[in-house]
Structure formats: C-alpha cells, structure tokens
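A single protein chain has been omitted from the complex, and every remaining protein chain is retained in its original position.
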Amino acid sequence: MIIVMKSHASNREISFVVNQIEAYGYRVHLSQGTERTIIGVVGDDRPLENHNFELLSGVEKVVRILQPFKLASRDFHPEDTTFEVRGVPIGGTKLAIMAGPCAVESRSQLIETAWAVKEAGAGILRGGAFKPRSSPYSFQGLGEDGLEMLAEAREETGLPIITEVMAPEAVATVGKYTDIFQIGARNMQNYPLLLAVGRTQIPVFVKRGMSSTMQELLMSAEYVLAGGNRNVMVCERGIRTFEPATRNTLDINAVPLLKQWTHLPVFADPSHGTGKWDLVAPTARACIAAGADGLIIEVHPHPENAMSDGAQSLKPERFAELVCDLRRLAPVVGRTL
Amino acid sequence: MIIVMKSHASNREISFVVNQIEAYGYRVHLSQGTERTIIGVVGDDRPLENHNFELLSGVEKVVRILQPFKLASRDFHPEDTTFEVRGVPIGGTKLAIMAGPCAVESRSQLIETAWAVKEAGAGILRGGAFKPRSSPYSFQGLGEDGLEMLAEAREETGLPIITEVMAPEAVATVGKYTDIFQIGARNMQNYPLLLAVGRTQIPVFVKRGMSSTMQELLMSAEYVLAGGNRNVMVCERGIRTFEPATRNTLDINAVPLLKQWTHLPVFADPSHGTGKWDLVAPTARACIAAGADGLIIEVHPHPENAMSDGAQSLKPERFAELVCDLRRLAPVVGRTL
Amino acid sequence: MIIVMKSHASNREISFVVNQIEAYGYRVHLSQGTERTIIGVVGDDRPLENHNFELLSGVEKVVRILQPFKLASRDFHPEDTTFEVRGVPIGGTKLAIMAGPCAVESRSQLIETAWAVKEAGAGILRGGAFKPRSSPYSFQGLGEDGLEMLAEAREETGLPIITEVMAPEAVATVGKYTDIFQIGARNMQNYPLLLAVGRTQIPVFVKRGMSSTMQELLMSAEYVLAGGNRNVMVCERGIRTFEPATRNTLDINAVPLLKQWTHLPVFADPSHGTGKWDLVAPTARACIAAGADGLIIEVHPHPENAMSDGAQSLKPERFAELVCDLRRLAPVVGRTL
Partner (left out) sequence: MIIVMKSHASNREISFVVNQIEAYGYRVHLSQGTERTIIGVVGDDRPLENHNFELLSGVEKVVRILQPFKLASRDFHPEDTTFEVRGVPIGGTKLAIMAGPCAVESRSQLIETAWAVKEAGAGILRGGAFKPRSSPYSFQGLGEDGLEMLAEAREETGLPIITEVMAPEAVATVGKYTDIFQIGARNMQNYPLLLAVGRTQIPVFVKRGMSSTMQELLMSAEYVLAGGNRNVMVCERGIRTFEPATRNTLDINAVPLLKQWTHLPVFADPSHGTGKWDLVAPTARACIAAGADGLIIEVHPHPENAMSDGAQSLKPERFAELVCDLRRLAPVVGRTL
C-alpha cells in the first residue's frame, strides 16, 4: 500500500499518517518528492484494507499494490491446478467441453441432448434445474425433478453433470445429484452461497458476473478456496458493455490474463458471451485459440421451442461440426480434445 | 411483439411464422414493405416471451414492444404508491431521509450515530448487520447481534430501521427486527431472495444492480410485487462505467425516468453512487433537484476508523449541513422535509 | 511514478531499473517490502511518461502518481478562472445559460428562438452551422450561411454566440463569426483542432467525449491552454454506458469532481446527457444543484420538425419554466442567475 500525500501536506499531517501505520505494527518507507510525499507500507498490508487512510488530513490517495486474492493467485501456487470429475480431466492438456440445454425441460429432451453431445465429443453434460430468470412470469426450471433427470442422463450416458445452485439452502439438495456446482453470473457475489459451496468438496464452476472485473471474479473464487474446497474453475461468459448488437461482449482478453493471474482452470461460455447461436462457433474457436482450458456451450435439439435461451443454443449437428473444428485447432495451441 | 423478416424471406417462411403465432391463439397483422415484411402480434404477448421466433427460418429480428413489468408500471397503476413505516411517510410530498453507518460496528457507535442523524433531520436509521464484502478476509458484519443493536437504537431514538438481508433463509430472522428489508445491489437479481421477501408484508427497498438496466430494476421490483408485497421502493445507487475517478457513476437520469415508468417511490444513494464523501452533498442535492422521493446516506462519527465504506461516509456535522441545504431546496421542487 | 517489482525479481533486475531512472537524471527511493520491492521516482516525472519501464525484466507494474495535466489543474492555479464573453460573465457566482437550436435551419427559426431564449433568461445563443452527423445522408448544417445567421441573431438580440468548429482548416472562418468555439464530443480528441483553437484568443468550450474520462477531458483542455489560450470551459454532456433507456448517462459526479480538479468553468449539457426532452428540466436542475457554473440547452420552437436532435429539444415555454426553477434554485447553492 502506498499513500500519496497532497502537494501542500504539512509535516504534522505526514507524521500523523506514519504514526497510524506504525501503530498497526507496520514499517514505513518515506519518499519525499519535489511535488508529493509518498508513504510506502512495508509488508503484507492486506489486513489494513479496511482502514480509510484516504480520509486522514493531507492524504491525496491510497494506491493498493498487492492483488487482494492469495489462494487463487499464481504467486502463491505457480503450477496449474488440475483435477478429475468422474474421470474427466480438468485443467490439463486435454480440453474439457461441457454441453447441454440451458434448462432441463423434460426427460426426453435431456436424454436426447445428452446422447447427442456425447457423440459429438462433449465430456460433461450441462443443464439447469433451477433457473434465474429476470421475469417472475418466465419458466423457472423443473427444480428437483430436473435434478433427477440429470442424474438419470448421467446414468445412461456416463457423462458427469454440471448444474446451477442458486441459494445456500439448496446446496445440500443440489449436492446430492450434481458433479459440479455452477455459480451463475448473477450469483458471483452471493457470498452466503459461495461460503456454502466452499464447505463441500464438490467442484465449483464460478461464472464471471456481467459487470465484474477479473479481480472480483478471482475474489469470488477465493471465497470458495478459503472455505477449504480447492476444486474451483472460473469462467468468462461475456460482460455488459454499450454495444447493443450482442447480448454480452465476450471478453477474450480475460482468457489469457486469467491464465496469467491464477492457477485455476479457465473456461469460456460463448453462448452467453454472444447471445446468438451463429456467433457461437467462431467465438468458441477464438476462446480455445486464446488458451482456454475448456468451454461450456448450450445445445438444444429444437432451439426454436427452447424454454430459455433458445436464441443462443446450437443444434446438435452444428455442435458436432464445432467440435470437429476444435479437434483440428487444439494441436495448434498444444492441446488435445 | 413485432417480427421483422429478412429482406429475401420467402412466402413460405412468412406463412410458417404466421401459423406459429396463430397456433398460440394470437392474431397477426401483416405489413408487406418494399424491403421487409413485418409481422405484428396483436394482444398482450408477454406469454410468448420465451418463444424464439428469431430462430425460425427467414426471421431477421424480433422487437418486443411492451415493457415486461406490469405491477410496477404506471400504465396499470397511474397514481404514486405511498405508505408509512412506523409513521414515517414514504413516497408522498415529504422527502424521506435514511441515514446511518454502512455497518453496525458496536452499540455505542450505532447509538451515537442514530441520535446524530435524528437530530440532523433523518427519518429512518440505516445500518448493516450482514455485510456483502468482495473479500472473504474483510469484516462481514455482526450478524444477529447487529440486528439487536439496531432494534435497541430504534427503541431509544424512535427511528424506524432499514437493514440488508442477503439470503432467503435469513428473511425470517431479519424480519423479526427490521422495519424495511434492504435488497443490496449485488442481490438485485437473487430471485429466491426476492421471492422470500415478497411473501412478507414488510416494506422492501430494492437497490439497482451495478450493471442493471432500469427495466431490470423494475423487473426485480415486480418479483416482490407479484409475491403479494406492495410496499416496494426502488433505489438508484450508481452504475459501473469506464470512469475510474469515482467508485460508480450515479445515474441521475434514472431518477426522473423511473418516476415516469413506475408508481413506486424512487430513492437515490449518493454514498455508493460516488464512493467519495466530498461528492455526497452535491450529488445528494442533485438527486432531490431531479425529483427523488428520498435518499439513503452513509454517516459515521469516525469515518477514518469505519470498518467498511469509510471513504464515502459523512461525519454527522456535514450530514447536518446537507440536510439544511435540502430543506432549502425541497420547496423548489414542490417538496417538504 | 512508482515501479512495483515482481515478487521474485532479482537484485540485478532491481538495480537495472534503478540505473535506468537515474540515467534520466532522477533520484530514486527504494522500499524493500516482504512481498515486493517498490521503486519511487523523486520529482516531476511527467517527462518519463513515454518510457516503458513496465517492459523491463522483473517489473510488475508502474503506477503513475501525478495527474498528467498541469495548466488545467487547481494544484497550479488554485483560484477559479473567470472571464467575460461580450460582457456575459463566465465562471463566477452568476450562472451562465447557453440555449438555442441544435442546428441553425433558417433565419426565421434562429431569430425566433434567439428572442425566445433571451426573454426566458439565457445569456448566450447556441446554434450549429456545421453538424457532425453519424449518417452521410443526414442534414449536415448550413455551413457559412448558418454562421451569418448567427451573427445576425447576435446583432438583433445582443446575445453572444457559441457554435461548433469541426476541422482545423475551418477555425479561421468560424472564428470570424463566433464568440465561443464549441469543440464537440466527437472531436474532444481531435488534436490538430485543439491546437488550432489554442492559437486563437477566442474562448473555447470543450465537451467531454462520450467515452472519455474526466482526466482525458482535462488533457484536451490542456492542449488548448498549452497553446496560449486561457479562456477554456469544460462541459459534461453524458457518457456512453450499458443503459439503453437514455441516449447517454449524464455523469452528475463529474460536475463536483471537475470543480475539485480544475479551476476552469464547468458546464453541463442535459440535452445530450439524456436525449429526451422530458428529462432535461430535472437533470438541468440537478446539475446546478451539484455546482455547475452553467448549462447549455437545446431549444427549438417546433421540435417535431427539427432537422436534428428534436427529441431532446425543449419548446421555448418549457425552457422559460426551467429558467424560473433555476432562479429559485440558484441561491440554495450560493449562485445568482
């Protein structure tokens, strides 16, 4: 932490700030410039984060130097985190492809899609049983019935499953069925929920909030890690910008930058990242080319009748074509599929 | 809903879309232009929202005409909603000022602040007992102890209280103490939570998410209203933009525009809207000048030692000055304080 | 400037950076922390801005401490800049109201509007002769004929005029007529244009670009100031955000923050800041309540037939009502009108 004093700060003001910091047991480095005096705090000053030095008389601003996350950081854990979900490797050389419908709508829709995505090359089945919907009048998911259908689809196809959990009180129920907890974009900063999944050992897939910075995404991952659950993935899924032509702006920069900052596996969601099925394949290729460890993609056998997010869902045959492309692309970036 | 066909759509494609809509029991108006054919759906087509007509062959885009909210809309409820919280009027001519510390830190801090804001002219006491914090290592609030202190402060000063509830399972507990549920910006789209507070009759104060549109804010209010709780307030609290000099960008336009769209009382939060105490007074005046029904403002007797959000908290004496300004400003916009 | 070294930077890397800085004639303050070494540069290091110390081996990031503008800064010029335009005071206690049509369309339209805004209380007449339009097929302004009409309107009404200049080669021509050069939002970073108006002594009104930071706005003012022209005003006119309900988001925070940072007069444009005539009056009041030194407002006698920006133009009678409101509001913030 560096404290920049105002240009006309008095010696008394400077001393007062220095004394405050030393009172918390930190050493200080003073740098008397020609325009500004700068006070550096020596050591891991994350515990000082709540102290409002900017309010002390004569202080112009406070610059925080350390990233606020520790367990999620490569500084503290340089090697890539890898693990397996029912035998499917996550985070290593092999790309992980999660696919399936936005919402579980019926047993037949789900089983049909599950077989289709498996044949096309997906390793994990996605499907929502509890759906966050901006309108109270929209389909809200099948609830526990949907979870049972997901478990059945896993039984039949052998694909592990990922599904969203939306409330801390639902963690126990969803945890009985799912192989991976999905934390949706709208819940990225639902801290009671992050704490609840952090107390389990089920892998957690944290999606970036639509206006969350990469740093905040890793702070949310930190909540889960700090709870003792080390099987965490993070996922870029598009951010909200001024551009009206797409549902979100897929932040492709986040893929390589998150890989630099964190050892956790980095996924991307080109379905929500674009909101348009005909942009999914090109941007899915882009994410792999940029270094993503895997993708999560919405696939629906009849998108025009989908009960949610049909506009961004691929038909199974188009998904199969995309996986073919990705198989040819993978070796270019040192990956397999 | 209006469906715009592609410039080269065939008659067969057009008929197919028309048949689909008619199959749902709607009438259709066909407009054959020189460049595009346009299909209008007659009637309240909100139930068609989930149908992905954009995916049908030959469709270029679908334009939704109706606002998705009903209960929150002035179209369906032209007069302003007004109600009282323990005798304090909300939503009428008299401005409502909520003030207090970001977080309840101790009994003495709270009582001192409560008396100070009451003397300055606030009508309602704010204070957080459960705090959403982006870092798992930050102070998370005093929990139920904090709620008890709030109730005590109400006892002593007579001020009704508002405090945040963060999880559906906490609604019963928080509801035992609070006079108003605050739904924080990060929870604006926490639908299980909105449903839970909608099942009570305790007034609900919904803050706009930091990247939520005004329409989405009113959809979240709609969740509460649809549950049967009609005592809902909405609050502009700053949105996330590219500007790095302030914590958020207070969307002053939202104040008059929300007043046009909804009959619900419209508040503003200049503390979070700016993130800097020395911008709070000018922007608070601005919000009242723009037509807000009230304000929520962070006040702390010793901001430099506040355990959260000290940088944006006013000292009691500055808050008192601000209330003086507002008293002089209120009549200019036909209000009292 | 502060240079933060990576956590594992070697002594050799640290020395190399130090030597580089010293080679440019600066002194260095070294702060050896437990996690990071931090190198502070002593003195006015603005000239080092182009040096890419972040690229040197072992460097994690470079934090710039000084604001990049000097002439525009209150640090170097603490008192408010004030001046007069044909007797109309700018930047002092008295508010300056500029009003008129978006575009000059005809002699009669302009003269009618000029008299109307004068009677309502405006001090300066605005009107565009050269119009930046996003479509090449839209009305582009009357050009020099429009300038002549503006001069005529000044002659008749006595109101000084402000009009936009769009290219360096037009500065001489526009300068023959106008009392104030307007630099439009799209040209805020048109540096050849800023240099050209900086070489004149005609006052310059710089509008904030729609995605420019406040710092960048002051850097554009700095271009003009550095050319020797000290009569500069800056204007908040709405920024581009994700919110689709308004044309722009008026950044009300910018008004008091710019007043802190700069001694230059700070204006606001509620017409472009909202894009909707029925939001202009409430936000105009808000800007004055927040401390703006003046406003620029679009007024058109027949907005439904305006050749540009009709949707955000006030009719003269509504503008007159607004000025009445502002007259009552001014004393609350220590101003007159």
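Order of writing sets the chain letters: A, B and C. Residues in each chain are counted from 1.
Basically, contacts are C-beta pairs under 8 Å (C-beta built on N, C-alpha and C of every residue); 3 or more make two chains touch, one makes a residue touch a chain.
Here the structure is a predicted model, which means the values were calculated and not measured.
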| item | value |
| --- | --- |
| Touch with the omitted chain, as defined above, among A:Q20, A:T157, A:T200 or A:T274 | A:T274 |
| From C:V234, C:A306 or C:V323, residue that would touch the chain that is not displayed | C:A306 |
| Selected residue (touches chain absent from view) among A:S7, A:T82, A:S106 or A:T246 | A:T246 |
| Touch criterion as defined above, residue of C:R126, C:R240 or C:K259 at the omitted chain | C:R240 |
| In chain C, positions touching the absent partner | 46-47, 49-56, 68, 132-140, 166-170, 186-187, 189-193, 195, 209-211, 216, 219-220, 222-223, 226-227, 240, 277, 303-308, 310-311 |
| Interface with the unshown chain - residue positions in chain A | 211, 213-215, 239, 241-246, 249-257, 260, 273-274, 276, 278-279, 282-283, 285-291, 325, 328-329, 331-333 |
| Touching residues on chain B - with respect to the absent chain | 2, 4, 7, 29, 31-36, 38, 40-44, 63, 65-66, 75, 211, 240-242, 244 |
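One rule holds in what follows: only the chains that are shown with their structure count from here on.
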| item | value |
| --- | --- |
| Core chain by centroid distance, with centroids computed from Cα atoms only | B |
| Distance between chain centroids, defined by C-alpha means - chain A, chain B (Å) | 26 |
| Approximate Å spacing (C-alpha centroids) for the pair chain B, chain C | 31 |
| Chain centre separation in whole Å, for chain C relative to chain A (CA means) | 38 |
| Sites on chain C at which at least two other chains make contact | 211, 241-242, 244 |
